[in-house]
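Dumping the structure here so I can ask a few things about it.
Note that one protein chain of the assembly has been removed; the remaining protein chains are unaltered in position.
What follows is chain A.
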Amino acid sequence: MSNPQQLRYSKEHEWLSAAENGVSTVGITAHAADALGDVVYVQLPEVGDQVAADGTCGELESTKSVSDLYSPVTGEVTEINEDVVNDPSLVNSAPFEGGWLFKVKVDGEPEGLLSADEYTSFAAGN
């Protein structure tokens, strides 16, 4: 699955949307979802939580493993995706759309993120 051009990407396989009114959306990439296998449980940060770039802020459980969720950016969580909490398979079926995880009011300019093309090359080497 191709990685949308308008998003930016972390080396922990999260994506970050461009900010609208200072708020960006976070999810995991199709590459990461595919590597996890069927996601059966997601634990997300709570609204109001402070998250730090490259800090853990939740976890994703699949049939075979549990993985930490990292925030690609520093800021305050403004919304979480209740749909994905109730139906974690959205992470697999629509990782860039209905499977988004949380929204964050971004502090400052995100650093060290990759473009879609850079991430595609990075993921291919994993």
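The rule we apply is simple: a residue touches a chain if its C-beta (ideal position, glycine included) is under 8 Å from a C-beta of that chain, and two chains touch if they have at least 3 such contacts; residues count from 1.
Going forward, contacts and distances are computed from a predicted model.
**Student:** Have a look at "Aminomethyltransferase", "Deoxyribonuclease HsdR", "Potassium-transporting ATPase KdpC subunit" or "Amino acid ABC transporter ATP-binding protein" and point out the UniProt protein name belonging to the hidden chain.
**Tutor:** Of the names offered in "Aminomethyltransferase", "Deoxyribonuclease HsdR", "Potassium-transporting ATPase KdpC subunit" or "Amino acid ABC transporter ATP-binding protein", the absent chain's UniProt record gives "Aminomethyltransferase".
**Student:** Hey, which of A:61, A:76 or A:107 is the one touching the hidden chain?
**Tutor:** Hidden-chain contact among the options goes to A:61.
**Student:** Can you list where chain A touches the absent chain?
**Tutor:** 34-35, 37-38, 40-41, 43, 61, 63-64, 66, 92
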